[in-house]
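The block underneath contains the structure these notes are about, expressed in structure tokens.
Note that one protein chain is taken out, while the other chains of the complex remain in position.
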Amino acid sequence: MMENLVYIALFAPLVSSLFSALFGMSKRQTFVGVIASTLLFISFLASATLASHIVSTGTPIHVTMMDWISAGDLSIPFGFLVDQVSVTMMTVVTLVSTVVHIYSIGYMDHDKSFNRFFSYLSAFVFSMMILVMSDNFAGLFIGWEGVGVCSWLLIGFWYHKADVSREENPSISPSWAANEAFIVNRIADLGMLVGLFILYWNTGSLQYDVVFETLPSLSGSVLNAAAIFLFIGAMGKSAQFPLHTWLTDAMEGPTPVSALIHAATMVTAGVFLVIRANPLFGMEEVAGVSYFIAALGTFVAFFAASMALVNRDLKRIIAFSTLSQLGYMFAAAGLGAYWIALFHLAAHAFFKALLFLGAGNVMHAMHDELDIFKMGGLKKVMRPTYIYMGLASLALAGIPFFAGFFSKDAIIETAWNEGTLVLWAILVITAGMTAFYSFRQVFLTFEGDERYKAFDIHPHEMYKFVLIAMSPLALLAVVAGFGMGSFEHFVTTLLPEYHMSEHTHHIAWLLGLVVLVVAVGGIAYAYKKYAKGLKRDEALENSFIYQLLANQYYIPQFYEAFITKPYAMLSEILWKEVDMKIVDATVDGIAKLLYKSGDGARRMQSGNLSNYLNWMAVGAVLLLLVAAFSAMLG
Amino acid sequence: MDNILSILVFFPAIAGLLGFIVDKESARVYGITVAAIEFLLSIWLWVSFDASNAGMQFVEMIPLIPDFGVSYYLGVDGISLFILIMAALMTLIGMISMSITENIKNMIITLLFLEMTMMGVFVALDAIIFYLFWELSLVPMLYIIGAWGGNLRIYASVKFFLYTFAGSLIMLVGMLFVAYIYHNLTGVWSFAITDWYALVLPVEYQLWLFGAFFFGFAIKVPMFPFHTWLPYAHGQAPTIGSVILAAVLLKMGTYGFVRFSLPMFPDASVMMITPIAVISIIMIIYTAMVAYAQKDIKQVIAYSSVSHMGIIMLGIFAMNAEGISGSVFQMLSHGIVSGALFMLVGMIYDRRHTKMLDEFGGLAAVMPKYAVIFGIMLMASVGLPLTIGFVGEFLVLLGFYQISPVMTLLAGTSIIIGAIYMLTIYKRTFFGPVTNEANKVLKDLTPTETWSLIPLVAIVIWLGVYPKPVLEPIDNSVKAMLEFMDEKAITKEAKELIIVAKSNQGGA
Amino acid sequence: MLQPINVSLESLNLVTLAPMLIAIVGGLVILILDLINEKLHKSLYVMLTILLLVVDFGATLGLGVNERGFFDVMLIDGISIISQLMIIVASIIFIPLALTSKRFHEYSYPEFFALFLFMIAGFQFMVASDNLILIFVGLETASLSLYTLIALHNRANSFEAAVKYFTMGALAAAFYAMGSAVVYGLTGSVELYKVAEVLATRMNETGLMIAIFGSSVLLLVAFAFKLSLFPFHTWAPDVYEGAAAPLVGYMSVVPKIAAFVVSIRIFGMYIDLGVEWVRVTLLVMAVLTMTMANIMALVQEDVKRMLAYSSISHAGFIMAALALDTTEGTTAIFLYYALFMFTNLGAFAMLWISRRKKKAFSNRYDHPYSKFAGFIKIMPVGATIMALFMLSLAGVPPFSLFWGKIYVMQAAVNSGYIWLAVVMGLNSAIAAYYYLKLIVYMFLMEPVKKVDVIYYNLSKPLMVVIGFATIATVGAIFYVQPLVSYLYYMISASGY
Partner (left out) sequence: MIGLSHYLIVSALIFSIGLVGVLRRRNLLMLFFATEVMLNAVNIAFAAISHYYNDLTGQMFAFFIIAIAASEVAVGLGILIVLYKKHGTLDLDDLAKMRG
């Protein structure tokens, strides 16, 4: 019975995708969206049932469908494991997906590729389910790559847009952004593959259980190598520095995609991997790697938040915020608080998806205008959206007692608890920045003067059903935090427990207060600065720091100048100079040399008999010489 | 039907001869029918193949020149079985999708003869018979490229012929030397590969012979720096020529390494791991970069073939069952995928008579079906899991990791740079606005085209999801071969490096 | 007082002379027939010649191995029998080529056929003796007839060819004679077996070496000329270009077989005596010949001239086999020529059918490549057959010459000359270019002019000959085994 549920949860999205694909090339059909959403909902129900089953029994469900690859001693099955961690992910993924599917019916209403969109979206969910449900690393990799492709398809969904200059659009074009995302992810995937190879050759298997069982018997260097390479994989998917540029560019995709893939689910796969492989990352031997993960996560949290401070693009701000929150999750995971990371992952999924969907509403209303400097005062026409986004931002900012408060606070507390005070300080500051940019965005969008009027835009609220569909997310963004205790209890049967020390526990209220003060300060500053309307400060905007942040630290330009262009140039040189002028020319040169020597040699064939006779005499002399030589040598 | 292999080899040839009588108008149908029957025969071969038997099956042996040790000696094992089927399939599909109308009868007859030689190479167990089909395959291909090719067709076809011919002559000397040694040791002349397997050669001899065979195979593969004939051949060849060249003819080289070099010269092979791996990595990275610089879609795919062949070469020299099985599987995968890609390029060429990337853009809107199938093949080509391309590539890299982690990492960049050039051409061809007026009126795939591609798409996904029916027989034969190599190896290094699968170590 | 010479007829063993006598008598009969009736058609002579050759063939086949006769100057050993058989077979294939649909006047002379038969007798004498005198007589009989046959083609080019061939041939004859004189001076004998015996006892004399130098170099010059080895090959392209195509095909096979047989006897003897530098010299010449001829063939514009260089290159190949001086090497020589014979004659026959009285395509050449452009469209079967011959010459399996090539290469490998086998392989690769060039012209190019009469000369007998050559070329794989085993048996029976 439960096994069937596993299959239903897994394959309902696939069926949905294939069904929608049937209509992929025909004209828009609402029922495609409806059926897809229904199937996703079925998947959600199955996941939820499984979750409740696991909650009640505590025993994971493990099914093996069939063999996939077996060669030599390697044997990889299609096996699925539904345990506390994966069922959490399944539920979150299917829930957010269902909402996003329904949302998309409204959002993509006017798009002629409506059916195709659902096909891709469901395919993504299917890949994501494989990713989280697989019982082995190879299966995880299937999902890993699968979500990558779906992400590619969805970012580049509006493929017909032309490339423009970076000044005009930092992402150049949807198709460009899609390729960037795919390629950057591939870099990380290579790391991941190498991680798998290390594990396979040292443990003889890629099954989680076998691998984790064997880990303690492995040497430190092997473990470290495995951890490093797996984390490189995680860095790509979760867009950690320096592989982060693709995530903001990925905002070229339709907003539901950003909500689902680039906020709630796919980008958290890296975190999921670290959590999944906690027996490895939690080992004493790899403490260095784990600390690095935490440090990098902290850095990214700050780094991304800093860029969000000045950005004017509604979706990019949220993207930076996603990046920043992923940093938080890694910080938690790196510090060993896996369940907290997972919890933040889930909570973040809810409020960030909500935020994005809200942004989608705004975008829909503003006819795809994303510059928040051109918005303002939208609360009049879009009150429900305002509320939704406000709630989500509160959650994001970590205001009590919204979801983000619990999860983020726990992470910051963990940093304190581990004694990594630098990390703690940065995370606290980042929390303030988070609050600031979130509300900067909210205020600039919804409060103040109606700047959009200057651009002759007539905003209107989203369809009702869409707004209703968003409500579960809003609800969860508000209340999810209260489930923290039971969640801890639930997942720590599988994940290592993490307890604050006595001392930390003691001052927890103080720590929380610090964060709260900083966060509220951020909001207050944002309110002061933006709620009443937009006053541009030319001097500030032209300052170096502002420009640095606005240009994402010039990292995309750096990549372009030092990686992309040299690669293209080198390719050109390799082709034209090396392949054509050296390798091929050598081959042709040999042929030409032979031909030329033929031309030279035929001159002895002068046609003159006297010459011929002389050649005979020469030949006779030569023969004598050769004979004499070889006689002497012999 | 014990002589099914003979039938497989000579049925197309006889059909080709009879084809001279068939009327020009019906030649195409005739060809398709013959190729279909041949394909069914190959499927029958698979059905009657005993997957649990790792050795040679359906063996036929008729002495031809006993004084010289040449015999008509055929057999098939897990390694060659699927290459045979793929050759039959690609010929059939290539013929169905063929758009050539000029001199169609000559084309059909040539293709049928070509099919005979392809079949022959992969079933031959006598070195001379192998060599015979190997060389003979050049002739129809020369004609196909030269008669139906582009502007530089004569240069390309002659280059193809001479380059390969030169390499294989050196291989021939190697073969003669092995026969000589065999004669010296046993007093009997024999060119039978299975007899040669029994020879335990001194390391020095192994190295020389490995070198001799290397020339023949490396040029065919083609390995860097012997690869420059390939872009010309592909660039100039008609679609059907490129399809068969990429799908089957290149595999002859890598098959040769598996069939000859490894089991005959295990010690030399082990000693040559590093040089070959270095060349393979150059192939993988360098040609992928060169592919990126191309302006012509077909050239991109041609260079990408070289890059993918690098992966296959690497896998062969992984010296473990994972790597070699993966490599053989990758041969099939590359055959199907690059064959399909060449067909796809051919289809757009039929419409626009150009293959230059600059001419295109935004085709996804005009030709959605085409874009979808191209996309699937592209994803298979970059090794997306659950497509055929992943299984081989994964196994190869996994296998080679055992030999050298650093080199695996370098070789693994193929998944990155492969994505770079593939996605770039996809973007430049299919994405963006439709700028070129001529592209706005392009017709999407015709039913014939669609239906010739759909089986390939099906295979790409089927073997990506469930490779077992194919991988298992391959793996069995590979394991047996490795065990044999391990027993035969004389140097300590070789004994250490050749990994016999645990599941196969029952006796020892 | 001289004793009356008393020779019993039996000891003469006249049957050893029978094959040559048949040819000579046949030649005379043809001349007499012409005296009786001048208006006889060439077809009569052709058929008569064929009949005589068949009888000749039978007589040769009936000879016992390792017999001597006629004052012991005749030596009927294995190689003499197989070479005679090959000479006769080649002649039988050659002679029907006279029956073209267009008239070429040399064939209307009965003298042509008589000379042809005398020439065959000359070759037979050459191969069936180890007496330097008889070899010389046979050589000159054959050569003088051949010069005349070339000249009979009656065009400016053929006279030029005949003069060049003749003059150089005369010089070579002088070298041969001088070489024989040195050998005679050294040993007091002109019978090779006696020469070998005498030399074997005196091998440790220092002064002897110089004389052996002299004799072998002089003889080598003479035979290198006959075998067209570099740099004595210069006559060959010009003569081949000037002579009629079928005769060229014939010339590139039969005289060379005869010359090779003599070379095997003479130089094989030296090598057997341990004069290692003879082998080295031969190898150097062989390698130079195949390489130089190949690269010169690359740049030819005329198919016939290309084929001339190609036959030179093939001679180099075979010379290498000779230098090995093993039974396999010697077998390789005959196997190679047996296979080469059909293919080469076939190729020249194909040129022959396209021969026109006027040079329609080029001022200079009869058979420029461009003449064959698009041949596949004009005459598909002809083009395919020509392509088969070219592939065979290039050594593409399974066509006939491939088997010859691997046999030669195997022989080289077996004797430890792996480098030689590699050189042969590389040369085959170079050679493939110019054979391929013709195929490219025939199959891949458009016809240059609207000439629908390229197969101008075609007639039924020619078709039969070409068909036969084609079957022999394609089906080689099926008869190589009996051929090899027969050749090997005969050669090892005669101790080579």
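Structure notes:
For reference, chains read A, B and C in written order, and residue numbers begin at 1 within each chain.
Rule of thumb we're sticking to: a contact is a pair of C-beta atoms (placed from the backbone, for glycine too) under 8 Å apart; a residue touches a chain by one contact, two chains touch by 3 or more.
For clarity, every value in this text was computed on a predicted model and none was experimentally measured.
Shown chains touched by the hidden one, complex as a whole: A, C.
Contact with the chain not shown here comes from a single listed residue; of A:Leu326, A:Leu574, A:Leu609 or A:Val626, that residue is A:Leu609. Of C:Ile133, C:Met203 or C:Val464, it is C:Ile133 that touches the chain left out of the display.
Checked against the hidden chain, the listed residues C:Val163, C:Met209 or C:Leu426 yield one contact partner: C:Val163.
Counting over the whole complex, subunit C has residues 132-133, 136-137, 140, 144, 147-148, 151, 156-157, 159-164, 166-167, 170-171, 173-174, 177-178, 180-182, 184-185, 188-190, 237-238, 241-242, 299-300, 305 touching the chain that is not drawn.
In the full complex, subunit A touches the omitted chain through residues 602, 605-610, 613-614, 617.
Just so we're on the same page, only the chains that are shown with their structure count from here on.
With centres set at the average Cα position, the gap from subunit A to subunit C is 78 Å. Computed from the mean C-alpha positions, the centre of subunit A lies at a distance of 36 Å from the centre of subunit B. In subunit B, 162 are the positions where the chain touches two or more neighbouring chains simultaneously. Multi-chain contact residues of subunit A (touching two or more other chains) are listed as 591.
Touching subunit B in their complex are the following residues of subunit C: 376, 391, 394-398, 402-403, 406-407, 409-410, 413-414, 418, 421-422, 425-426, 428-429, 432-433, 436-437, 439-440, 443-445, 477-478, 480-481, 484-485, 488. By the touch rule above, subunit B contacts subunit A in their complex via residues 159, 162-163, 224-225, 227-229, 286, 289-290, 292-294, 320-323, 325-326, 329, 362, 364-365, 368-369, 372, 379, 382, 384-386, 390-391, 394-395, 397-399, 401-402, 405, 408-409, 412-413, 415-416, 419-420, 423-424, 427, 430-434, 465-468, 471-472, 474-475, 478-479, 499, 501-503.
Against subunit A, the residues of subunit C that register as touching in their complex are 163-164, 167-168, 171-172, 175, 209, 213, 216-218, 220-221, 224-225, 230-232, 234-235, 237-238, 276-278, 280-281, 284-285, 292, 295-299, 430, 433.
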